[in-house]
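Of the protein chains in this complex, one is absent; all others appear in place.
Coming up: subunit A.
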Amino acid sequence: MFAFLIRRIIQAALVMLVVASIAFLMFRFLGDPISNLLPEDATVEDRAEMREKLGLNDPFLTQYGRFIVDAAQGDFGQSYRNNRPVSDLLAERFPATAELVLVAASLALALGIPLGIYTALNPRGWISQGLQVVSLLGISVPTFVTGILLILLFSVSLGWLPSFGRGTVVDLGGWTTGFLTLSGLKALILPSIMLALFQMTLIMRLVRAEMLEVLRADYIKFARARGIPNQILHFKYALKNTLIPVMTIFGLQLGGLIAFAIITETVFQWPGMGFLFIQAVNFSDVPVMAAYLVLVSFLFVVINTIVDLLYHVVDPRLRVEKSTARGV
């Protein structure tokens, strides 16, 4: 297990280096930050001076080297737009995104898995058929449309829930949380539904498909022939094997949730990292964009590592194989 972890960490470091390089290269082509930082009628000298100050006149490799060395130490420099260290900005925004993703992920799992099981066990029931149709909608309607529809229904027409922001948040020494106030909880509802909807339908359909597959497997047939009650058959034998692919997908999707949060955060003016990123794109704020990309890929890598570790817990065969099959 330990060797496996070390291998994963080395792999992760390589992935991060590649991501950082791509981030840096890509953002060179995003336009000139100077035009957003200076007034319309700033003089040529003002511009030149600003370029010099921001280090944009240095040779490309110098800029790149500086970026990688600083980034390795967790220093992503100053945001051009906010005049503040990027790491502070991201740290400030992380709680908002984390809480949103946490709620959305719990929602997706808590609804997706039971619904998936239900539709698999009662494939011909009209509720299952209905859920199948609705889930198709959930997958195919773009999330921003869902978000706007939710706002129109629950904020504009019914006036129940806020259409933007996080509500009142409580500062717990560096971590701002919306869980402790009523307005904070209310503000979480619509954005987390919007974010969870796609994942939920995905999990539901996945669980259903896997479960149907497993239920057709020979060992289930034999178990059934031996007269093992359905309850044990479904929830002890079938479900466990259903959950392995679901876990993989969910792990990947958790990263997806963080990435997708950009859209949700933009629609709901949710002051999280994704929103910070979009703002940075508008202003060609390269340090913020690069840091965000590196951070998100870091989260992806961490999540995938955890998922791999979880396989070992769930599937005993992998524990045996690991001594023979290297490089999982």
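The working rule: contacts are C-beta pairs under 8 Å (C-beta built on N, C-alpha and C of every residue); 3 or more make two chains touch, one makes a residue touch a chain; residues count from 1.
In the analysis below, contacts and distances are computed from a predicted model.
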Quiz item: Of the options "Phosphate acyltransferase", "Sigma-54-dependent Fis family transcriptional regulator", "Heme-binding protein A" or "EamA family transporter", which is the UniProt protein name for the chain that has been left out of view?
Solution: "Heme-binding protein A"
Exercise. Just name the one of A:67, A:80, A:198 or A:237 that touches the chain not displayed here.
Key: A:80
Quiz item: Per the definition of touch given earlier, which of A:76, A:275 or A:300 contacts the omitted chain?
Solution: A:275
Exercise. Could you please point out the subunit A residues that touch the chain left off the display?
Key: 30-33, 35-46, 53-55, 78, 80-85, 88, 92, 148, 151-152, 155-156, 159, 162-166, 169, 266-269, 271, 275-276, 278-279, 282-284
